[in-house]
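A short write-up of the structure that comes next.
With one protein chain removed, the remaining protein chains of the complex are shown where they sit.
Labels run A and B following the written order; every chain starts at residue 1.
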Amino acid sequence: MGNCLECLGNFFCRQKNTNVRFSLPAVCFAWQIAMIVLFGVFIRYDGESDVKKWLEHKKTENISSDIENDFYFRYPSFQDVHVMIFVGFGFLMTFLKRYSFGGIGFNFLIAAFGLQWALLMQGWFHSLDPATGKIYIGIESLINADFCCAGSLIAMGALLGKVSPVQLMVVTLFGITLFAVEEYIILDLLHCKDAGGSMVIHAFGGYYGLGISWVLYRPHLHQSKRLNGSVYHSDMFAMIGTLFLWMFWPSFNSAITDHGDGQPRAAINTYLALASSVLTAVAISSLSQKKGKLDMVHIQNATLAGGVAMGTAAEFMITPYGSLIVGFCCGIISTFGYLFVTPFLENTLKLQDTCGVHNLHAVPGMLGGFIGAIVAAAASEEVYGKEGLIHVFDFEGEFANRSVQTQGGFQAAGTCVAIAFGLVGGSLVGLILRLPIWGDPADDNCFDDEVYWEVPEEEEIIPPVLEYNNHMIHKHQDISESNFSVEQS
Amino acid sequence: MGNCLECLGNFFCRQKNTNVRFSLPAVCFAWQIAMIVLFGVFIRYDGESDVKKWLEHKKTENISSDIENDFYFRYPSFQDVHVMIFVGFGFLMTFLKRYSFGGIGFNFLIAAFGLQWALLMQGWFHSLDPATGKIYIGIESLINADFCCAGSLIAMGALLGKVSPVQLMVVTLFGITLFAVEEYIILDLLHCKDAGGSMVIHAFGGYYGLGISWVLYRPHLHQSKRLNGSVYHSDMFAMIGTLFLWMFWPSFNSAITDHGDGQPRAAINTYLALASSVLTAVAISSLSQKKGKLDMVHIQNATLAGGVAMGTAAEFMITPYGSLIVGFCCGIISTFGYLFVTPFLENTLKLQDTCGVHNLHAVPGMLGGFIGAIVAAAASEEVYGKEGLIHVFDFEGEFANRSVQTQGGFQAAGTCVAIAFGLVGGSLVGLILRLPIWGDPADDNCFDDEVYWEVPEEEEIIPPVLEYNNHMIHKHQDISESNFSVEQS
Partner (left out) sequence: MGNCLECLGNFFCRQKNTNVRFSLPAVCFAWQIAMIVLFGVFIRYDGESDVKKWLEHKKTENISSDIENDFYFRYPSFQDVHVMIFVGFGFLMTFLKRYSFGGIGFNFLIAAFGLQWALLMQGWFHSLDPATGKIYIGIESLINADFCCAGSLIAMGALLGKVSPVQLMVVTLFGITLFAVEEYIILDLLHCKDAGGSMVIHAFGGYYGLGISWVLYRPHLHQSKRLNGSVYHSDMFAMIGTLFLWMFWPSFNSAITDHGDGQPRAAINTYLALASSVLTAVAISSLSQKKGKLDMVHIQNATLAGGVAMGTAAEFMITPYGSLIVGFCCGIISTFGYLFVTPFLENTLKLQDTCGVHNLHAVPGMLGGFIGAIVAAAASEEVYGKEGLIHVFDFEGEFANRSVQTQGGFQAAGTCVAIAFGLVGGSLVGLILRLPIWGDPADDNCFDDEVYWEVPEEEEIIPPVLEYNNHMIHKHQDISESNFSVEQS
């Protein structure tokens, strides 16, 4: 039966070759060997994970306890972020009825691929020691590498089901590279604050994916329409992703904020914004249907908008009710996006966005950037204290004399930089992906795990002898159709 | 076909209107706006998450390291509790074959809804600063808010599939309110200890749900019997819930215990009690079936009874073998409950308890309260040390002269208060829910996601024309074979 399908597939899209037997292993091996070499040249343990340096450090700094090691401040948050990247993003992309293997599997592959490159790229831009020419990594580097991957995983959401794993690796390779550059511009040159990455992760990642998807527009994608939807159990798997993202978002936004007050404040703000966006997402979802029924797409996605939008402002003194307001608005905007903007993008702008990253990441990320700008500009010595302002906004060194208003302006500028990088970078990467060498599927073959995975036979057709007897009386042509249909479902 | 179903549904229950298109959004919006206003008036960051206060606090208290911030003591436990509330309780309620969306989705909705109200209610009762009229929240407040939601989520278990989302929000609104009051009476006025909430969470929540369910008795619920059961994969989803509850219960019981020795002791005791209840639940489950086969209902639920029953005593010096004994007994009692008490309640007392919260929460919670009373009364200076007794039982201020025997008496009284609040409060809330305005389903329409969710089409019926052709020609004997094949698969 698998053969049947293959024949049909070949018949309909003779020009498309989805065989990645050479390209996928080649990219994986070449890449991994390059990583080993570059790590050998550049990457070393930092002072908190190198036994010699840590013992010396404890002596020279007169540190009495090992608990002062940054590991104990950040490791629980790191693990939560790690779960978001692999289980959160991964299962969120399993909602398609026959592309769950691809959703979870390719997410796994490109995140594992990306985080190594991210350690290098972020190291070169942020922490290359000029004296030794080495990059020293610790737990915070791992968190940042995971963050960096998130940008490319978001982009993957827009492309889900329409590209080959090799293309996804190209998306990730360039995505990580662009990320490191825009992050350097935004955080270092513009001196913005963006602990949870509304700008650098979500706005960038969202627009990056949309840019690619726009260039890769498939006019005949409706031929795969039968597979572009969920079934009952695939929606349940997607809820695993949603919930782990939702629960651990406070850790995401607080993972690399300041020790001490910064981490709990970011966690509290994010927790509240998320709770608020659940209620408004449910409200709009119910309002939009004739009988007030809820739509799983909204519950799986729009409930998370509050977390995205708090990525920048979470570490500021936005106040608890401010967080609720942010979640309130973003839950509404995101759900409206799924209802009206995604169809508009597809029909009018020719932009196909499988997971709706426009509504979950791009727009809430952009809003989060501007919210951060406003909250920064409104910061006052009364609320933060003199020392607190310096502490929160890092008004030190060459930035010692920056006012909060100026900071707000730079935050807004940073948001625009992130969007620009996403759109321009995405379009360019999209052009690269149009080369006919990447093994992407034909238009009538999208959203189908059969293309890149050994898919187990269906439960329904197990004892084939019995089935065969049943079908004995059928007409010839019915059999093939019947099997074909089962196979497809 | 969806239309067909709808027509039939309307035909059979013309009097029931399950349209929540107005009521659900109205409640969500009204509620969320109220929350924003109330948070604006009352809620502020506490001294560990406010940058100004924390920097001052460090100076005045001469705190050398940020690691002394309560965040680093409690955040990992908070995240575990958070997972229990959203993934644990959520997936535990997905076991029904066609109510998984409702189980996971409504759990998500009402927990997000409840935790905001919980922050206010618990704040007013426990931490309103009389000087400023503000409530100061930190990580411990978030844990307590999650705990507070747990009470209402437990109640939801008894009602699962039989009520509308609007009704669940009413259940939660009153549930959180009652919780805050009974918690104030038990913890503050009676000065009980109940770190893991055997009394205030489980006994209260369980009896609250039973009280409501008793008032909402549906004499014709058997009309929905075809949907009141699990299928293979829905049982697997429920196991996700079971395992995350089981694994993180040590964090639940230790999340708000004393820094230092209190947290590890509570974790160890809970870990042991849970392990023990797995073995006895399995034993009784196997004993109860003709061929010794295990029943998933018992594995999913009764294995958790040890954690519920250790909610009060976990922070005391109950000893490791004491914990094993508690788990041993509660695993047996809970499994017996599923075998005999639930059917008895339904047939004799007219009390329908979908998830069996009576056996998992109400009874083990009550037992946990009394176990706590006994362990408290048996506490001795020899075991705890003089200082230790004061430390564990907070014998300070007006309670400085309380003896452990008196404490035991108050613990037992607290358990009774929790049960009374649950039963009386539940009955009253049940009466409110009998008003015909809430959009609840008809008796023959329960346990069905079609009522409140846009449910995707089935995998099996995708190419319906082909199905039709197949069935046209079948012979008699083929049928049985065909069914047999389905069975095997």
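Keep in mind that, in the parts below, a contact is a pair of C-beta atoms (placed from the backbone, for glycine too) under 8 Å apart; a residue touches a chain by one contact, two chains touch by 3 or more.
Note that the structure is a prediction, hence the values are computed from the model and not measured.
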Hidden-chain contact residue, picked from the options B:51, B:216, B:256 or B:317: B:317
Given B:181, B:243, B:374 or B:423, the one touching the chain that is not displayed: B:243
From A:121, A:139, A:429 or A:446, residue that would touch the chain that is not displayed: A:139
Of B:30, B:189 or B:294, the residue in touch with the unshown chain: B:294
Missing-partner contacts on subunit A, residue numbers: 18-25, 28-29, 31-33, 35-37, 39-40, 43-45, 48-56, 58, 65-67, 69-72, 75-76, 79, 82-83, 86-87, 90, 94, 98, 100-101, 104-105, 108-109, 112-113, 115-116, 137-139, 142, 165, 233, 237, 240, 439, 451-460, 462-463
Subunit B, residues in touch with the chain not shown (by the definition above): 1-2, 4-5, 67-68, 72-73, 76-77, 80, 97-98, 226-227, 229-233, 235-236, 239-240, 243-244, 246-248, 250-251, 259-265, 267-268, 271-272, 274-276, 278-280, 282-284, 286-287, 289-296, 299, 303, 317, 319-321, 324-325, 328, 383-385, 387-388, 391-392, 458, 460-461, 464, 467-468, 471-474, 476, 479, 483-484, 486-489
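Keep this in mind: only the chains that are shown with their structure count from here on.
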Intercentroid distance (Cα basis), subunit B paired with subunit A, Å: 31
